[in-house]
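To start, the structure under review is shown below, and the notes come after it.
Left out: one protein chain. Kept in place: all the others.
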Amino acid sequence: MADRATLSVRGLMVAPGASPVTQTIAPGEIVGLAGLDGHGQERFLKVLAGLEQPAGGGVTIDAPTGARAVTSFRKAVASGIAYLPRDRRATGIFPTQSVLDNFAVSTLSRDRRFGLLSFAARRRRYKAYREKLSIVAPRPDASITTLSGGNQQKVLLARALALEPAVLLLNDPTRGVDVATRHVLYDVFRELAADGMALVILSSEIEEILLLCHRVLVFREQQVAAEITGEDMKSDTVIAAMFGRAA
Amino acid sequence: MSGFRRMAQRWRGAGFATVLLVILIAVNLLLNPTRFHPSAWGALIGLAAPLIGAALASAPVILAGRGGIDISVGPLMGFVNAIVIQLLFLKLGMSSPLVIVPAALLIGAIVGAANGFLATIVRIQPIVATLGTYLILTGMTLTILPAPIGPAPGWLKAMAGPWSAVPLALIFLFWWLVRQTPYYDQLMAVGSDDRAAYTAGVPVTKVRFIAYVMTGILAACAGLMLTALIGSADPNIGPTYTLIAIAAVALGGVSLAGGRGGLAGAAIGAIDIFLLQSVLTAFNVSTYVLQIAYGVILVVAVIMTALQERLSGRKG
Partner (left out) sequence: MHQTWFQSTNARVAGAFAVAAGLQIVGTLLIPGYSAPFAIRALLVIASLLAVASIGQTLVVILGGIDLSIPFIIGFANVVAAQLYGGGWNFGLVCVIVGVLAMLIGALNGLISRGLDIHPLIVTLGGGMIVQGAVLLWTGGFPSGSAPQAVSAFVSIGGSVGPLPVPALVPCVAVLTLLVALVLARTPYGRRLYALGSNPGAAPLALIDPVRMWMVTYAASAFFAAAAGVLLLGFTGSAYGDVGQPYLFQTIAAVVVGGAALVGGRGNYFGTIAGVLVLTEINTLLIGLGFRPSTVQAALGLVIVLLVSLYGRERHVSATI
(Lines give C-alpha, C1' and ligand atoms only; values in the text may rest on other atoms or scores of the structure.)
Protein backbone atom coordinates (compact mmCIF):
# COMPACT_ATOMS: atom_id res chain seq x y z
CA MET A 1 0.00 0.00 0.00
CA ALA A 2 1.26 3.43 -0.93
CA ASP A 3 1.39 6.35 1.47
CA ARG A 4 -1.87 7.57 2.86
CA ALA A 5 -3.18 10.71 1.24
CA THR A 6 -6.06 13.11 1.53
CA LEU A 7 -8.09 14.25 -1.44
CA SER A 8 -9.00 17.94 -1.26
CA VAL A 9 -11.68 19.45 -3.41
CA ARG A 10 -11.71 23.27 -3.31
CA GLY A 11 -14.46 25.41 -4.80
CA LEU A 12 -15.05 22.86 -7.52
CA MET A 13 -17.82 23.72 -9.97
CA VAL A 14 -19.14 20.68 -11.79
CA ALA A 15 -20.90 22.86 -14.37
CA PRO A 16 -20.82 26.60 -15.11
CA GLY A 17 -23.01 28.45 -12.61
CA ALA A 18 -23.38 25.53 -10.20
CA SER A 19 -22.55 26.21 -6.59
CA PRO A 20 -18.98 25.13 -5.79
CA VAL A 21 -18.16 21.97 -3.85
CA THR A 22 -15.52 21.94 -1.12
CA GLN A 23 -14.73 18.57 0.43
CA THR A 24 -11.92 16.77 2.14
CA ILE A 25 -11.81 13.02 1.75
CA ALA A 26 -9.52 11.56 4.38
CA PRO A 27 -7.62 8.26 4.46
CA GLY A 28 -9.82 5.43 5.64
CA GLU A 29 -13.03 7.14 4.58
CA ILE A 30 -15.67 5.69 2.24
CA VAL A 31 -17.67 8.47 0.60
CA GLY A 32 -20.72 7.71 -1.49
CA LEU A 33 -21.99 9.72 -4.45
CA ALA A 34 -25.69 9.53 -5.21
CA GLY A 35 -28.11 11.31 -7.48
CA LEU A 36 -30.46 10.81 -10.38
CA ASP A 37 -28.70 9.96 -13.63
CA GLY A 38 -27.02 13.00 -15.17
CA HIS A 39 -27.19 15.25 -12.15
CA GLY A 40 -23.43 15.77 -11.95
CA GLN A 41 -22.22 12.98 -9.67
CA GLU A 42 -20.51 11.11 -12.50
CA ARG A 43 -18.87 14.29 -13.80
CA PHE A 44 -17.71 15.05 -10.25
CA LEU A 45 -16.08 11.62 -9.99
CA LYS A 46 -14.41 12.05 -13.39
CA VAL A 47 -13.06 15.46 -12.35
CA LEU A 48 -11.57 13.81 -9.26
CA ALA A 49 -9.88 11.33 -11.59
CA GLY A 50 -8.54 14.10 -13.84
CA LEU A 51 -10.60 12.75 -16.75
CA GLU A 52 -12.69 15.89 -17.12
CA GLN A 53 -11.95 19.54 -16.49
CA PRO A 54 -14.13 21.35 -13.92
CA ALA A 55 -15.88 24.63 -14.70
CA GLY A 56 -14.03 26.16 -11.75
CA GLY A 57 -11.97 25.28 -8.70
CA GLY A 58 -9.67 22.31 -8.43
CA VAL A 59 -8.62 19.04 -6.87
CA THR A 60 -5.39 18.40 -5.01
CA ILE A 61 -4.01 15.33 -3.37
CA ASP A 62 -2.14 15.91 -0.12
CA ALA A 63 0.39 13.25 0.76
CA PRO A 64 3.13 13.41 3.41
CA THR A 65 5.52 14.10 0.54
CA GLY A 66 3.65 17.24 -0.51
CA ALA A 67 0.51 18.43 -2.29
CA ARG A 68 -0.06 17.88 -6.02
CA ALA A 69 -2.78 19.28 -8.23
CA VAL A 70 -4.87 16.79 -10.19
CA THR A 71 -5.16 18.25 -13.68
CA SER A 72 -5.01 15.20 -15.92
CA PHE A 73 -5.64 11.48 -15.62
CA ARG A 74 -1.94 10.73 -15.87
CA LYS A 75 -1.13 13.15 -13.05
CA ALA A 76 -3.95 11.72 -10.98
CA VAL A 77 -2.56 8.20 -11.33
CA ALA A 78 0.98 9.39 -10.68
CA SER A 79 -0.16 11.02 -7.44
CA GLY A 80 -1.88 7.89 -6.17
CA ILE A 81 -5.43 7.94 -7.55
CA ALA A 82 -6.95 4.88 -9.24
CA TYR A 83 -10.24 4.88 -11.17
CA LEU A 84 -12.55 1.98 -11.97
CA PRO A 85 -14.75 2.83 -15.00
CA ARG A 86 -18.46 2.22 -15.22
CA ASP A 87 -18.93 0.50 -18.59
CA ARG A 88 -16.92 -2.68 -18.32
CA ARG A 89 -17.15 -3.56 -21.98
CA ALA A 90 -16.62 -0.15 -23.54
CA THR A 91 -13.89 1.23 -21.29
CA GLY A 92 -12.76 -1.64 -19.08
CA ILE A 93 -11.72 -4.98 -20.47
CA PHE A 94 -9.50 -5.81 -23.42
CA PRO A 95 -11.58 -8.67 -24.82
CA THR A 96 -8.95 -10.39 -26.96
CA GLN A 97 -6.44 -10.44 -24.09
CA SER A 98 -5.89 -12.90 -21.27
CA VAL A 99 -6.85 -12.40 -17.64
CA LEU A 100 -3.20 -11.78 -16.79
CA ASP A 101 -2.80 -9.23 -19.57
CA ASN A 102 -5.92 -7.44 -18.44
CA PHE A 103 -4.68 -7.38 -14.89
CA ALA A 104 -1.18 -6.10 -15.62
CA VAL A 105 -1.79 -3.59 -18.41
CA SER A 106 -1.64 -0.46 -16.24
CA THR A 107 1.42 -1.58 -14.30
CA LEU A 108 3.55 -3.22 -16.98
CA SER A 109 6.87 -1.73 -15.90
CA ARG A 110 6.68 -3.46 -12.51
CA ASP A 111 7.24 -6.85 -14.12
CA ARG A 112 10.27 -5.71 -16.06
CA ARG A 113 13.46 -7.69 -15.47
CA PHE A 114 16.49 -6.74 -17.61
CA GLY A 115 14.26 -4.83 -20.01
CA LEU A 116 11.84 -7.70 -20.66
CA LEU A 117 8.59 -8.56 -18.93
CA SER A 118 8.85 -11.47 -16.55
CA PHE A 119 5.77 -13.68 -16.76
CA ALA A 120 6.69 -15.24 -13.42
CA ALA A 121 6.70 -11.85 -11.70
CA ARG A 122 3.38 -10.99 -13.31
CA ARG A 123 1.83 -14.27 -12.19
CA ARG A 124 3.09 -13.72 -8.66
CA ARG A 125 1.59 -10.25 -8.52
CA TYR A 126 -1.70 -11.52 -9.94
CA LYS A 127 -1.85 -14.38 -7.46
CA ALA A 128 -1.83 -11.99 -4.51
CA TYR A 129 -4.87 -10.15 -5.86
CA ARG A 130 -6.61 -13.32 -6.95
CA GLU A 131 -6.60 -14.48 -3.36
CA LYS A 132 -7.49 -11.09 -1.92
CA LEU A 133 -10.46 -10.66 -4.29
CA SER A 134 -11.22 -14.40 -4.59
CA ILE A 135 -11.24 -14.22 -8.38
CA VAL A 136 -12.60 -17.41 -9.94
CA ALA A 137 -10.54 -17.89 -13.09
CA PRO A 138 -9.50 -21.47 -13.73
CA ARG A 139 -6.72 -20.44 -16.12
CA PRO A 140 -5.23 -16.97 -15.81
CA ASP A 141 -3.87 -17.19 -19.36
CA ALA A 142 -7.33 -17.78 -20.81
CA SER A 143 -9.19 -14.92 -22.45
CA ILE A 144 -10.89 -12.53 -20.03
CA THR A 145 -14.17 -13.08 -21.86
CA THR A 146 -14.27 -16.63 -20.47
CA LEU A 147 -14.97 -15.15 -17.01
CA SER A 148 -18.33 -14.18 -15.56
CA GLY A 149 -19.20 -10.48 -15.35
CA GLY A 150 -18.46 -10.41 -11.64
CA ASN A 151 -15.05 -11.97 -12.06
CA GLN A 152 -14.22 -9.64 -14.94
CA GLN A 153 -15.03 -6.78 -12.60
CA LYS A 154 -12.75 -8.25 -9.94
CA VAL A 155 -9.90 -8.43 -12.47
CA LEU A 156 -10.49 -4.76 -13.31
CA LEU A 157 -10.45 -3.93 -9.61
CA ALA A 158 -7.21 -5.87 -9.28
CA ARG A 159 -5.82 -3.81 -12.17
CA ALA A 160 -6.68 -0.61 -10.28
CA LEU A 161 -5.36 -1.90 -6.96
CA ALA A 162 -2.12 -2.98 -8.60
CA LEU A 163 -1.35 0.72 -8.96
CA GLU A 164 -1.24 0.72 -5.12
CA PRO A 165 -3.33 3.86 -4.91
CA ALA A 166 -3.99 6.03 -1.88
CA VAL A 167 -7.38 7.04 -3.26
CA LEU A 168 -9.72 4.68 -5.13
CA LEU A 169 -12.53 6.11 -7.27
CA LEU A 170 -15.25 3.60 -8.17
CA ASN A 171 -17.85 4.34 -10.83
CA ASP A 172 -20.82 2.07 -10.10
CA PRO A 173 -18.59 -0.90 -9.25
CA THR A 174 -21.34 -3.51 -8.78
CA ARG A 175 -23.28 -2.80 -11.95
CA GLY A 176 -24.20 -6.10 -13.57
CA VAL A 177 -22.49 -8.11 -10.82
CA ASP A 178 -24.20 -11.04 -9.05
CA VAL A 179 -25.18 -10.80 -5.39
CA ALA A 180 -22.53 -13.14 -4.02
CA THR A 181 -19.75 -11.23 -5.77
CA ARG A 182 -21.20 -7.96 -4.53
CA HIS A 183 -20.67 -9.01 -0.96
CA VAL A 184 -17.13 -10.08 -1.67
CA LEU A 185 -16.51 -6.63 -3.17
CA TYR A 186 -18.10 -4.88 -0.17
CA ASP A 187 -15.78 -6.74 2.19
CA VAL A 188 -12.79 -5.79 0.05
CA PHE A 189 -13.79 -2.13 0.05
CA ARG A 190 -14.15 -2.11 3.83
CA GLU A 191 -10.76 -3.79 4.28
CA LEU A 192 -9.09 -1.29 1.97
CA ALA A 193 -10.56 1.59 3.95
CA ALA A 194 -9.50 -0.03 7.20
CA ASP A 195 -5.94 -0.15 5.80
CA GLY A 196 -6.08 3.61 5.24
CA MET A 197 -7.22 3.98 1.64
CA ALA A 198 -9.73 6.71 0.80
CA LEU A 199 -12.63 5.44 -1.34
CA VAL A 200 -15.20 7.36 -3.36
CA ILE A 201 -18.04 5.17 -4.61
CA LEU A 202 -20.63 6.29 -7.13
CA SER A 203 -23.59 3.95 -7.06
CA SER A 204 -26.99 3.83 -8.66
CA GLU A 205 -28.21 1.71 -5.75
CA ILE A 206 -28.96 3.58 -2.57
CA GLU A 207 -28.92 0.44 -0.44
CA GLU A 208 -25.34 -0.17 -1.43
CA ILE A 209 -24.28 3.33 -0.43
CA LEU A 210 -26.07 3.08 2.90
CA LEU A 211 -24.44 -0.27 3.57
CA LEU A 212 -20.88 0.80 2.73
CA CYS A 213 -20.31 4.49 3.08
CA HIS A 214 -19.47 6.68 6.02
CA ARG A 215 -21.16 9.64 4.39
CA VAL A 216 -22.91 10.38 1.13
CA LEU A 217 -22.96 13.40 -1.17
CA VAL A 218 -26.29 13.67 -2.98
CA PHE A 219 -26.14 15.52 -6.29
CA ARG A 220 -28.97 17.47 -7.80
CA GLU A 221 -28.70 19.84 -10.75
CA GLN A 222 -24.90 19.69 -10.98
CA GLN A 223 -24.26 20.57 -7.33
CA VAL A 224 -24.18 18.88 -3.96
CA ALA A 225 -27.77 19.14 -2.71
CA ALA A 226 -27.11 17.40 0.57
CA GLU A 227 -24.33 15.82 2.56
CA ILE A 228 -25.73 13.08 4.74
CA THR A 229 -23.88 11.36 7.57
CA GLY A 230 -24.44 9.25 10.65
CA GLU A 231 -27.99 8.81 11.87
CA ASP A 232 -29.51 10.56 8.84
CA MET A 233 -28.21 7.95 6.41
CA LYS A 234 -31.55 6.38 5.55
CA SER A 235 -32.93 5.69 2.15
CA ASP A 236 -35.84 8.14 2.42
CA THR A 237 -33.48 10.99 3.34
CA VAL A 238 -31.26 10.22 0.36
CA ILE A 239 -34.20 9.81 -2.01
CA ALA A 240 -35.74 13.05 -0.79
CA ALA A 241 -32.46 14.87 -1.47
CA MET A 242 -32.19 13.25 -4.90
CA PHE A 243 -35.63 14.53 -5.85
CA GLY A 244 -35.07 17.92 -4.21
CA ARG A 245 -37.74 17.54 -1.54
CA ALA A 246 -37.44 18.21 2.14
CA ALA A 247 -37.27 14.93 4.04
CA MET B 1 -38.76 25.56 -44.87
CA SER B 2 -38.45 22.25 -43.12
CA GLY B 3 -37.72 20.66 -46.48
CA PHE B 4 -34.94 23.15 -46.96
CA ARG B 5 -33.55 22.38 -43.54
CA ARG B 6 -33.66 18.68 -44.28
CA MET B 7 -31.80 19.35 -47.48
CA ALA B 8 -29.17 21.37 -45.61
CA GLN B 9 -28.90 18.56 -43.09
CA ARG B 10 -28.36 16.05 -45.82
CA TRP B 11 -25.61 18.10 -47.43
CA ARG B 12 -23.84 19.05 -44.23
CA GLY B 13 -21.57 16.01 -44.30
CA ALA B 14 -20.51 16.84 -47.84
CA GLY B 15 -20.14 20.54 -46.94
CA PHE B 16 -16.43 20.83 -47.45
CA ALA B 17 -16.57 18.80 -50.65
CA THR B 18 -19.25 21.16 -51.98
CA VAL B 19 -17.18 24.24 -51.18
CA LEU B 20 -14.21 22.61 -52.86
CA LEU B 21 -16.41 21.81 -55.86
CA VAL B 22 -17.37 25.47 -56.34
CA ILE B 23 -13.76 26.61 -55.97
CA LEU B 24 -12.48 23.98 -58.38
CA ILE B 25 -15.08 24.83 -61.01
CA ALA B 26 -14.17 28.52 -60.75
CA VAL B 27 -10.45 27.81 -60.96
CA ASN B 28 -10.94 25.49 -63.91
CA LEU B 29 -13.04 28.08 -65.75
CA LEU B 30 -10.34 30.71 -65.21
CA LEU B 31 -7.39 28.54 -66.13
CA ASN B 32 -8.85 26.69 -69.00
CA PRO B 33 -11.84 28.48 -70.52
CA THR B 34 -11.87 26.45 -73.71
CA ARG B 35 -11.77 23.07 -72.03
CA PHE B 36 -14.49 24.15 -69.64
CA HIS B 37 -16.61 25.99 -72.20
CA PRO B 38 -20.26 24.90 -71.82
CA SER B 39 -20.06 23.21 -75.22
CA ALA B 40 -17.38 20.91 -73.85
CA TRP B 41 -19.27 19.92 -70.75
CA GLY B 42 -20.64 16.79 -72.37
CA ALA B 43 -17.16 15.50 -73.07
CA LEU B 44 -16.12 16.34 -69.53
CA ILE B 45 -18.99 14.37 -68.07
CA GLY B 46 -17.90 11.42 -70.17
CA LEU B 47 -14.35 11.69 -68.86
CA ALA B 48 -15.49 11.88 -65.27
CA ALA B 49 -18.25 9.25 -65.52
CA PRO B 50 -16.26 6.09 -64.69
CA LEU B 51 -14.78 7.66 -61.56
CA ILE B 52 -18.17 8.98 -60.46
CA GLY B 53 -19.63 5.56 -61.13
CA ALA B 54 -16.89 3.84 -59.14
CA ALA B 55 -17.44 6.20 -56.20
CA LEU B 56 -21.21 5.67 -56.29
CA ALA B 57 -20.63 1.92 -56.38
CA SER B 58 -18.28 2.04 -53.38
CA ALA B 59 -20.78 3.93 -51.23
CA PRO B 60 -23.53 1.41 -50.25
CA VAL B 61 -21.23 -1.12 -48.53
CA ILE B 62 -19.40 1.66 -46.72
CA LEU B 63 -22.73 3.05 -45.51
CA ALA B 64 -23.58 -0.42 -44.17
CA GLY B 65 -20.86 -0.02 -41.52
CA ARG B 66 -18.71 -2.33 -39.37
CA GLY B 67 -15.73 -2.10 -41.69
CA GLY B 68 -17.88 -2.54 -44.79
CA ILE B 69 -15.78 -1.80 -47.85
CA ASP B 70 -15.45 -3.26 -51.32
CA ILE B 71 -12.00 -2.97 -52.82
CA SER B 72 -13.04 -5.19 -55.73
CA VAL B 73 -15.04 -2.38 -57.37
CA GLY B 74 -12.17 -1.41 -59.70
CA PRO B 75 -11.31 -4.97 -60.79
CA LEU B 76 -15.03 -5.66 -61.31
CA MET B 77 -15.18 -2.68 -63.67
CA GLY B 78 -12.22 -4.13 -65.54
CA PHE B 79 -13.78 -7.59 -65.58
CA VAL B 80 -17.06 -6.26 -67.04
CA ASN B 81 -15.04 -4.31 -69.58
CA ALA B 82 -13.14 -7.44 -70.65
CA ILE B 83 -16.20 -9.72 -70.77
CA VAL B 84 -18.30 -7.26 -72.75
CA ILE B 85 -15.70 -6.61 -75.42
CA GLN B 86 -13.66 -9.79 -75.62
CA LEU B 87 -16.31 -12.42 -74.96
CA LEU B 88 -19.71 -10.97 -75.85
CA PHE B 89 -18.79 -8.62 -78.68
CA LEU B 90 -15.71 -10.06 -80.36
CA LYS B 91 -16.13 -13.80 -79.69
CA LEU B 92 -19.90 -14.24 -79.64
CA GLY B 93 -20.64 -11.33 -81.95
CA MET B 94 -23.38 -9.93 -79.73
CA SER B 95 -23.56 -6.17 -79.88
CA SER B 96 -27.13 -5.39 -78.88
CA PRO B 97 -27.48 -3.25 -75.76
CA LEU B 98 -30.37 -5.53 -74.83
CA VAL B 99 -27.85 -8.33 -74.35
CA ILE B 100 -24.80 -6.43 -73.15
CA VAL B 101 -26.39 -4.25 -70.48
CA PRO B 102 -28.35 -7.04 -68.73
CA ALA B 103 -25.33 -9.35 -68.98
CA ALA B 104 -23.06 -6.73 -67.40
CA LEU B 105 -25.52 -5.98 -64.61
CA LEU B 106 -25.97 -9.71 -63.98
CA ILE B 107 -22.20 -10.16 -63.64
CA GLY B 108 -22.15 -7.25 -61.22
CA ALA B 109 -24.98 -8.71 -59.19
CA ILE B 110 -23.30 -12.13 -59.05
CA VAL B 111 -19.93 -10.74 -57.96
CA GLY B 112 -21.68 -8.46 -55.48
CA ALA B 113 -23.62 -11.42 -54.10
CA ALA B 114 -20.39 -13.41 -53.81
CA ASN B 115 -18.79 -10.56 -51.86
CA GLY B 116 -21.91 -10.24 -49.76
CA PHE B 117 -21.94 -13.96 -49.09
CA LEU B 118 -18.30 -13.89 -47.94
CA ALA B 119 -18.60 -10.71 -45.90
CA THR B 120 -21.99 -11.21 -44.25
CA ILE B 121 -22.75 -14.94 -44.17
CA VAL B 122 -19.28 -16.51 -43.98
CA ARG B 123 -18.37 -13.35 -42.02
CA ILE B 124 -14.87 -12.73 -43.34
CA GLN B 125 -13.75 -9.16 -42.72
CA PRO B 126 -14.95 -7.20 -45.74
CA ILE B 127 -11.55 -5.85 -46.69
CA VAL B 128 -10.11 -9.38 -46.72
CA ALA B 129 -13.06 -10.91 -48.55
CA THR B 130 -12.99 -8.26 -51.26
CA LEU B 131 -9.19 -8.44 -51.43
CA GLY B 132 -9.72 -12.08 -52.38
CA THR B 133 -12.26 -11.09 -55.02
CA TYR B 134 -9.93 -8.31 -56.15
CA LEU B 135 -7.16 -10.82 -56.89
CA ILE B 136 -9.53 -13.35 -58.46
CA LEU B 137 -11.15 -10.79 -60.76
CA THR B 138 -7.82 -9.21 -61.74
CA GLY B 139 -6.40 -12.63 -62.52
CA MET B 140 -9.45 -13.70 -64.53
CA THR B 141 -9.49 -10.43 -66.47
CA LEU B 142 -5.86 -10.88 -67.46
CA THR B 143 -6.53 -14.49 -68.43
CA ILE B 144 -9.45 -13.57 -70.70
CA LEU B 145 -7.68 -10.53 -72.03
CA PRO B 146 -3.89 -10.57 -71.80
CA ALA B 147 -3.52 -7.33 -73.78
CA PRO B 148 -5.76 -4.38 -74.68
CA ILE B 149 -8.12 -5.00 -77.58
CA GLY B 150 -10.82 -3.14 -79.45
CA PRO B 151 -13.16 -1.86 -80.62
CA ALA B 152 -16.37 -1.50 -78.65
CA PRO B 153 -19.83 -1.69 -80.26
CA GLY B 154 -20.83 1.58 -81.88
CA TRP B 155 -23.73 2.35 -79.55
CA LEU B 156 -21.52 1.88 -76.51
CA LYS B 157 -18.83 4.18 -77.87
CA ALA B 158 -21.53 6.73 -78.57
CA MET B 159 -22.42 6.59 -74.89
CA ALA B 160 -19.18 8.43 -74.12
CA GLY B 161 -19.51 12.17 -73.78
CA PRO B 162 -22.85 13.84 -73.07
CA TRP B 163 -24.77 10.58 -73.15
CA SER B 164 -22.88 9.23 -70.14
CA ALA B 165 -25.10 11.52 -68.09
CA VAL B 166 -27.90 9.05 -68.78
CA PRO B 167 -26.56 6.09 -66.78
CA LEU B 168 -25.53 8.46 -64.00
CA ALA B 169 -29.02 9.92 -63.91
CA LEU B 170 -30.46 6.39 -63.85
CA ILE B 171 -28.25 5.53 -60.88
CA PHE B 172 -29.47 8.59 -59.01
CA LEU B 173 -33.07 7.76 -59.89
CA PHE B 174 -32.45 4.24 -58.58
CA TRP B 175 -30.97 5.61 -55.36
CA TRP B 176 -33.84 8.08 -54.99
CA LEU B 177 -36.22 5.11 -55.21
CA VAL B 178 -34.18 3.20 -52.64
CA ARG B 179 -34.46 6.17 -50.31
CA GLN B 180 -38.24 5.94 -50.46
CA THR B 181 -38.20 2.38 -49.17
CA PRO B 182 -37.83 1.18 -45.57
CA TYR B 183 -34.65 -0.54 -46.72
CA TYR B 184 -32.83 2.79 -46.76
CA ASP B 185 -33.62 3.50 -43.11
CA GLN B 186 -32.56 -0.02 -42.20
CA LEU B 187 -29.28 0.43 -44.07
CA MET B 188 -28.48 3.66 -42.23
CA ALA B 189 -29.51 2.15 -38.90
CA VAL B 190 -27.30 -0.89 -39.43
CA GLY B 191 -24.45 1.39 -40.50
CA SER B 192 -24.57 3.62 -37.47
CA ASP B 193 -25.19 0.95 -34.81
CA ASP B 194 -25.68 -2.63 -35.89
CA ARG B 195 -26.27 -3.96 -32.39
CA ALA B 196 -29.07 -1.51 -31.74
CA ALA B 197 -30.51 -2.24 -35.18
CA TYR B 198 -30.37 -5.97 -34.55
CA THR B 199 -32.08 -5.56 -31.20
CA ALA B 200 -34.75 -3.47 -32.90
CA GLY B 201 -35.47 -6.37 -35.24
CA VAL B 202 -33.63 -5.18 -38.36
CA PRO B 203 -32.34 -8.17 -40.38
CA VAL B 204 -28.74 -6.96 -40.23
CA THR B 205 -27.21 -9.71 -42.37
CA LYS B 206 -29.81 -9.33 -45.12
CA VAL B 207 -29.47 -5.55 -45.18
CA ARG B 208 -25.70 -5.77 -45.53
CA PHE B 209 -25.92 -8.52 -48.15
CA ILE B 210 -28.20 -6.35 -50.29
CA ALA B 211 -25.72 -3.47 -49.95
CA TYR B 212 -23.00 -5.67 -51.47
CA VAL B 213 -25.27 -6.68 -54.34
CA MET B 214 -26.08 -3.01 -55.00
CA THR B 215 -22.37 -2.19 -54.99
CA GLY B 216 -21.76 -4.99 -57.48
CA ILE B 217 -24.50 -3.79 -59.84
CA LEU B 218 -23.35 -0.18 -59.65
CA ALA B 219 -19.74 -1.26 -60.26
CA ALA B 220 -20.92 -3.07 -63.40
CA CYS B 221 -22.57 0.20 -64.54
CA ALA B 222 -19.27 1.98 -63.91
CA GLY B 223 -17.56 -0.76 -65.93
CA LEU B 224 -19.87 -0.04 -68.88
CA MET B 225 -19.14 3.68 -68.57
CA LEU B 226 -15.44 2.90 -68.57
CA THR B 227 -15.89 0.77 -71.69
CA ALA B 228 -17.75 3.61 -73.39
CA LEU B 229 -15.01 6.08 -72.50
CA ILE B 230 -12.03 4.02 -73.70
CA GLY B 231 -13.99 2.45 -76.58
CA SER B 232 -12.03 -0.76 -76.17
CA ALA B 233 -11.01 -3.31 -73.55
CA ASP B 234 -7.97 -2.85 -71.34
CA PRO B 235 -7.17 -5.30 -68.52
CA ASN B 236 -5.05 -2.83 -66.56
CA ILE B 237 -7.29 0.22 -66.12
CA GLY B 238 -10.05 -1.13 -63.90
CA PRO B 239 -8.10 -1.89 -60.71
CA THR B 240 -6.69 1.66 -60.66
CA TYR B 241 -10.15 2.98 -59.81
CA THR B 242 -10.56 1.15 -56.50
CA LEU B 243 -8.58 3.25 -54.06
CA ILE B 244 -9.30 6.57 -55.71
CA ALA B 245 -13.02 5.80 -55.59
CA ILE B 246 -12.82 5.09 -51.86
CA ALA B 247 -10.88 8.33 -51.40
CA ALA B 248 -13.64 10.15 -53.32
CA VAL B 249 -16.30 8.62 -51.09
CA ALA B 250 -14.43 9.70 -47.96
CA LEU B 251 -13.88 13.17 -49.38
CA GLY B 252 -17.61 13.41 -50.08
CA GLY B 253 -18.38 13.12 -46.38
CA VAL B 254 -19.32 9.44 -46.29
CA SER B 255 -17.95 8.12 -43.01
CA LEU B 256 -15.81 5.01 -43.51
CA ALA B 257 -17.25 3.88 -40.17
CA GLY B 258 -20.68 3.64 -41.79
CA GLY B 259 -24.13 5.14 -41.34
CA ARG B 260 -23.28 8.66 -42.44
CA GLY B 261 -23.37 10.28 -45.89
CA GLY B 262 -24.94 9.34 -49.17
CA LEU B 263 -24.49 8.89 -52.90
CA ALA B 264 -24.69 12.63 -53.63
CA GLY B 265 -21.67 13.23 -51.40
CA ALA B 266 -19.79 10.38 -53.05
CA ALA B 267 -20.49 11.87 -56.49
CA ILE B 268 -19.34 15.32 -55.38
CA GLY B 269 -16.18 13.80 -53.94
CA ALA B 270 -15.51 12.06 -57.26
CA ILE B 271 -16.14 15.25 -59.26
CA ASP B 272 -13.78 17.09 -56.90
CA ILE B 273 -11.03 14.60 -57.62
CA PHE B 274 -11.67 14.78 -61.36
CA LEU B 275 -11.59 18.60 -61.36
CA LEU B 276 -8.49 18.55 -59.20
CA GLN B 277 -6.73 16.42 -61.78
CA SER B 278 -7.70 18.81 -64.52
CA VAL B 279 -6.61 21.91 -62.55
CA LEU B 280 -3.25 20.34 -61.92
CA THR B 281 -2.92 19.35 -65.55
CA ALA B 282 -3.76 22.89 -66.61
CA PHE B 283 -0.76 24.21 -64.69
CA ASN B 284 1.31 22.26 -67.16
CA VAL B 285 3.68 20.96 -64.51
CA SER B 286 5.36 17.60 -64.66
CA THR B 287 3.21 14.60 -63.81
CA TYR B 288 5.40 14.12 -60.75
CA VAL B 289 4.49 17.46 -59.21
CA LEU B 290 0.94 16.60 -60.16
CA GLN B 291 1.05 13.46 -58.13
CA ILE B 292 2.50 15.21 -55.07
CA ALA B 293 -0.10 17.96 -55.23
CA TYR B 294 -2.77 15.34 -55.73
CA GLY B 295 -1.72 13.43 -52.62
CA VAL B 296 -1.35 16.60 -50.54
CA ILE B 297 -4.77 17.91 -51.54
CA LEU B 298 -6.39 14.54 -50.92
CA VAL B 299 -4.99 14.34 -47.39
CA VAL B 300 -5.70 18.01 -46.64
CA ALA B 301 -9.23 17.71 -48.00
CA VAL B 302 -9.97 14.66 -45.86
CA ILE B 303 -8.51 16.44 -42.83
CA MET B 304 -10.70 19.47 -43.55
CA THR B 305 -13.76 17.25 -43.88
CA ALA B 306 -12.97 15.61 -40.55
CA LEU B 307 -12.43 18.96 -38.81
CA GLN B 308 -15.58 20.43 -40.29
CA GLU B 309 -17.58 17.39 -39.20
CA ARG B 310 -16.11 17.66 -35.74
CA LEU B 311 -17.05 21.34 -35.50
CA SER B 312 -20.58 20.87 -36.82
CA GLY B 313 -20.96 17.83 -34.59
CA ARG B 314 -20.09 19.98 -31.58
CA LYS B 315 -22.60 22.64 -32.58
CA GLY B 316 -25.34 20.13 -33.33
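Each chain gets a letter, A and B, in the order it is written, and its residues are counted from 1.
Keep this in mind: a contact is a pair of C-beta atoms (placed from the backbone, for glycine too) under 8 Å apart; a residue touches a chain by one contact, two chains touch by 3 or more.
Nothing here was measured: the structure is a model prediction, and the numbers come from that model.
Chemist: Using the contact definition given at the top, list the shown chains touched by the missing chain.
Modeler: Displayed chains contacted by the hidden chain, ordered by label: A, B.
Chemist: Looking at A:V9, A:L45, A:I93 or A:A193, which residue reaches the missing chain?
Modeler: Per the contact definition at the top, the residue touching the missing chain is A:I93.
Chemist: Of A:R43, A:R125 or A:R159, which sits in contact with the chain we cannot see?
Modeler: A:R159
Chemist: What residues on subunit B make contact with the chain left out of this view?
Modeler: 66-67, 69, 118, 122-125, 127-129, 131-143, 146, 194-195, 198-199, 204-205, 243, 246-247, 250, 256-257, 286-296, 298-299, 302-303, 306-307
Chemist: Residues on subunit A that touch the omitted chain in the whole complex?
Modeler: 73-74, 77, 83, 85, 90-97, 101, 104-106, 108-109, 112, 115-117, 143, 145-146, 159
Please note the rule applied: only the chains that are shown with their structure count from here on.
Chemist: Go ahead and note the Å separation of the Cα centroids belonging to subunit A and subunit B.
Modeler: Each chain's C-alpha centroid was found; their separation is 50 Å.
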